[in-house]
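Removed: one protein chain of the complex. Kept in place: all other protein chains.
Let's look at chain A:
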Amino acid sequence: MENIIEVKSLAKYFSDQPALENVSFNVKKGETFGFLGPSGSGKTTTIKILTAQLAQTDGEALVFGVNASNLKKEEYRKKIGILTDNSGLYSRLTIYDNLKLYCDLYDVPDKRIDEVLGMVNLIDEKKKAVSKLSKGMTQRVTLARAFLHQPELLFLDEPTSALDPVNTKHIYKGLKDLKEKGTTIFLTTHDMNEAETLCDRVAFLNNGAIQLLDSPKALRQKFADHTLTVELTDGSKVIVDKGPGGAQTVYDYMSGNKIVSIYSNEPTLGDIFVEVTGRKLA
């Protein structure tokens, strides 16, 4: 399958301080790629390098097969949509007028505004000035602006960090629709459920390099420890092997009528995150 992003031995130093040391990965056409890692691990830095907002210290970053630093041409700009923490809006203007400017800049017909506002559930708010919006609403406008021009490649840096569960679900549906239409999505998030719900593959970035890269399902299998947790009537918990070794123990507890519940210890992406990075989620 065709690679939309190819990153090889990417390094970025901020005055001798390494943010990225040796990062390599590919993103395939049409996939939703989760870029996970603790706060300060270099996710936003990577996005900035990939969108020509920052120059790398070393290594290679190709987007659509060309060096990321050469993406300033109009044809590439139209293929890329970006949402980062530095995507500002004009606060005195209405939602509609903010998006109208971007329609003109990207040669998109104005009727697209209602389409994207529907996707982020803001149709009724479009005449409101951005300064009057809540944080979550503002984030949804920025999101709508990122895919206004139907980009082939969408960079989303923590797109749902300020959203309530209902809007988050609505956005997931929108992002899944975009994926259906062939959009490649590069997503960073601190929400492991989000990564699990949306991503075909996830990469864990830590200490300047990719520590793990696979589909959430494969990762869960890889990290499964083949144990059961048995909760007993006296309130204690016992970890038991899933294999024959644990059979006798479970049998004994069962015979003694001591079991409240038994469950399989499947790791979540969050567990894997903690194990790989040795850090708690931010």
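In this text, a residue touches a chain if its C-beta (ideal position, glycine included) is under 8 Å from a C-beta of that chain, and two chains touch if they have at least 3 such contacts; residues count from 1.
As a convention for this text, contacts and distances are computed from a predicted model.
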Message: Can you work out the missing subunit's protein name as recorded in UniProt? Choose among "Pyruvate dehydrogenase E1 component beta subunit", "ABC-2 type transport system permease protein", "Molybdopterin synthase catalytic subunit" or "Aldehyde oxidase".
response: "ABC-2 type transport system permease protein"
Field: Residue of A:101, A:224 or A:239 touching the missing chain in the full complex
entry: A:101
- request: Kindly state which of the options A:62, A:89 or A:274 is in contact with the chain not pictured.
  value: A:89
- line: Where chain A meets the left-out chain, the residues are 48, 51-55, 72, 74, 77-78, 80, 82, 86-93, 97, 100-102, 104-107, 129, 145
